[in-house]
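Heads up, one of the protein chains got dropped from this complex, but the rest are sitting where they should.
Labels run A and B following the written order; every chain starts at residue 1.
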Amino acid sequence: MSDDIKKIMFTVRNAPHGTIYVYEGLEVKLIMAAYDADISVVFMDDGVYALKQGQNTDELGIKGFEKTYGVFVDYEIENVFVDKQSMEDRGMTADDLLVIGEDEDTEAPIKPKVVDASEIAAMMAEQHNIMSF
Amino acid sequence: MLHTVNKSPFQNSTLESCQRFINKGDVLLLIEDGVYGAVAGSVKSAIVEGAIKSGTEVYALSSDLKARAITNLIDGVQITDYAGFVDFVEKHKTHSWL
Partner (left out) sequence: MKLAVCIYEGPYNHEASDSAYHFIKAAIDKGHEIRGIFFYHDGVYNVTKLMEPPQDDRHIANRWSELGATGIDIVVCIAAAKRRGIVDDVLVDNVRISGLGQLTMMAIEADRMVTFGD
């Protein structure tokens, strides 16, 4: 049965707020999480900016999404990865990353996993389909 | 894997960045403004030259090349059409580097 569950990867490569791609892409992830699919999300290039903690869009008058990312784990979106080099190229470190949920037992915050391009490339090759969001 | 790139390397770093995620045996297909990456003798030619050198098969879409009057391609860049594009998709999983 579990062999039938398809691996679907999302790649997030756009910065947040300047365009709607990241926001509408998030809507797709939340819907798809309700289906029988093995989902992973990879943030790379300017997409890593979407994971920066402390975003406040109040003055822009647009709905932000840091809070929604904060419940990824509750939606069973647990395989969330960040490309290490994209992050470092932009002067960000793992400390800058927002929280995507908390550990059920210890309540410790869970953050996206920082991985190398080679690990991402290997994961990409295993997917049933990859969606650019 | 098939990787499609549709941005000019002069516009943003997509072409450069996607190289880091290309495995051996993958195909890189340049479409739309991405075909500017296949032009020989530009300051960005080194990106595609490097990809070819490291064993990536690089293709450019003929209709996009013709529309942009591009004839001077980097050595080793191959030309394909939409039928070829479909064949690549049939053979490989695809990631569109949008």
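Just so it is clear, contacts are C-beta pairs under 8 Å (C-beta built on N, C-alpha and C of every residue); 3 or more make two chains touch, one makes a residue touch a chain.
Being a predicted model, the structure only gives us computed values, none of them experimental.
A.B. asks: Which residue from A:M32, A:V71 or A:A125 sits in contact with the chain not drawn here?
C.D. replies: A:M32
A.B. asks: For chain A, enumerate the residues touching the unshown chain of the complex.
C.D. replies: Looking at chain A, the ones touching the missing chain are residues 6, 8, 20-21, 24, 27-28, 31-32, 35-37, 128-132.
A.B. asks: Considering the entire assembly, which residues of chain B contact the chain that has been omitted?
C.D. replies: These residues of chain B touch the chain that is not shown: 4, 6, 31-33, 63-64, 81-83, 85-87, 89-90, 93-94, 96, 98.
Basically, only the chains that are shown with their structure count from here on.
A.B. asks: Rounded to the nearest whole Å, what is the centre-to-centre distance of chain A and chain B, using the mean of the C-alpha atoms as each centre?
C.D. replies: 27
A.B. asks: Residues of chain B touching chain A in their complex?
C.D. replies: Chain B reaches chain A through residues 1, 13-14, 17, 20-23, 93-98.
A.B. asks: What part of chain A is in contact with chain B in the complex they form?
C.D. replies: That would be residues 11, 13, 44-45, 85-86, 117, 120-122, 124-125, 127-130, 132 of chain A.
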